[in-house]
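The structure under discussion is supplied below as C-alpha cells; questions concerning it will follow.
Up next is chain A:
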Amino acid sequence: MHYHWHWDVLLQQPYSTWLLDGFLVTIALSLIGWAIAMVLGTLVGAMRTASSPIMRAAGALYVRVFRNIPLLLQMFLWFFVLPEILPDAAGHFLKRDLPYPEFTTAALCLGCYTASRVAEIVRAGILSAGTGQRIAALASGMSTIQAYRYVLLPLAFRLTVPPLVSEFLSVFKNSSVALTIGVFELTNQANQIENYTFQGFEAYTAATVLYAAISFVCLRGTRLLSRHASVGGMISAGGAL
Partner candidate 1 sequence: MTGFSIGAFDWGPILHNLPALWAGMQLTLVLTFLAILGGFVLGTLLAIAQLSSVSIVARAATLYVSFFRSIPLILAVFWFYFLVPLLLGRPVGPFFSVLVGFVFFEGAYFAEIVRAGIQSVRRGQISAAYATGLTATQTLCYVVLPQAFRNMLPVLLTRSIVIFQDTSLAFVVSLTDFLTATSIVADRDGRPVELYLFAAAVYLTLSSIADLGVRWSQWKLAT
Partner candidate 2 sequence: MVAMETGNMTVPVITIENVDKWYGTTQVLSQCSTSINEGEVMVICGPSGSGKSTLLKCINGLERFQGGEISVQGERIGSSRTNLHRLRARVGMVFQSFELYPHLSILRNITLAPIKVAKRDRAEVEATAIALLRRVGLAGYEHQRPSQLSGGQQQRVAIVRALAMSPAVMLFDEPTSALDPEMTKEVLDVMTDLAGDGMTMVIVTHEMGFARRVGHRVLFMERGIIIEDTACQAFFDSPSSERARAFVAQVLQH
C-alpha cells in the first residue's frame, strides 16, 4: 500500500481552519434545520391526527412527498428549480439578494425533509398516548388546539424521546448532503483537504472523529432525557428505524 502518512497536515493552516469552519457550519446548519423540523414536523404530525379529513390528507401528502424523494434531489429542487418557478420578483430575490444562498437553501431543505420524519414520530407519539387523553382534555372544556398544546403534544414528546434523538442525530449526518450545492460543511472540507494534499486518510479520519463526537453527545443526551422524560405506566412509542 503506497501511502505517506502526514498527520501534521491536520494541524497546518489553512487546513485546520477549514476543518473547524466546516464543523461549525455543520453544527449551525443542523441546529437551524432541526428547529425548522421541530416546528413544522409537530404541526404536520398533529395535522395527521386531526379529526378533519382534509387536515389529515394534507399532512399525509406532505409526509409522502418529502419522504419519498431523495434528500439530494430535494436540495437540487430547492436550489435550482424553486427560483425558476416562483413569480419573477421572488425568483430574483432568491437568486441574487438572498444572504448566504447555499446555506439558507440547505437549511430550509433539511428542515422540511426532517420535518416529514418528525411528523411521523409525533404522530406515533400522539397515537400511543391514546384517544382517552384527547377525550379527557376536550371534556374538561379545552379547545382542540389547547388539548394538543397542553396534553397531547407534551405527552407525545415524552413518549418518543428515543426516536426523536435518533432523528436529531440524523440531521447532523444528513447535513452533509448540502455539500452538493456548495455548502462548505464538514464533509466537504475534509474532501477539500484530500483534494489539495492527497492525505485522504487523515482528512476523512478528522471528519469521522468529529461526527462520532456529535453522535456520542447525542447518545449521552438520550439517556439523560429518557430519565427525565419517562412517563410512569406507559411504554414509550417504538423508535422508527
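A word on the picks: all candidates are chains of the complex that A comes from, given by their letters.
The definition used in the following text is that a contact is a pair of C-beta atoms (placed from the backbone, for glycine too) under 8 Å apart; a residue touches a chain by one contact, two chains touch by 3 or more; residues count from 1.
Predicted model, so just to flag it, every value in this text is computed and none were measured.
Colleague: Out of the numbered options 1 or 2, which touches chain A in the complex?
Modeller: Here, the candidate touching chain A is 1.
Colleague: Give every residue of chain A touching candidate 1 within the complex, in rising order.
Modeller: Spelled out, the residues of chain A in touch with candidate 1 are 1-3, 64-65, 67-73, 76-77, 80-81, 84-85, 88, 91, 169, 172-177, 179-180, 187, 190-191, 194, 200-201, 204, 207-208, 211-212, 214-216, 241.
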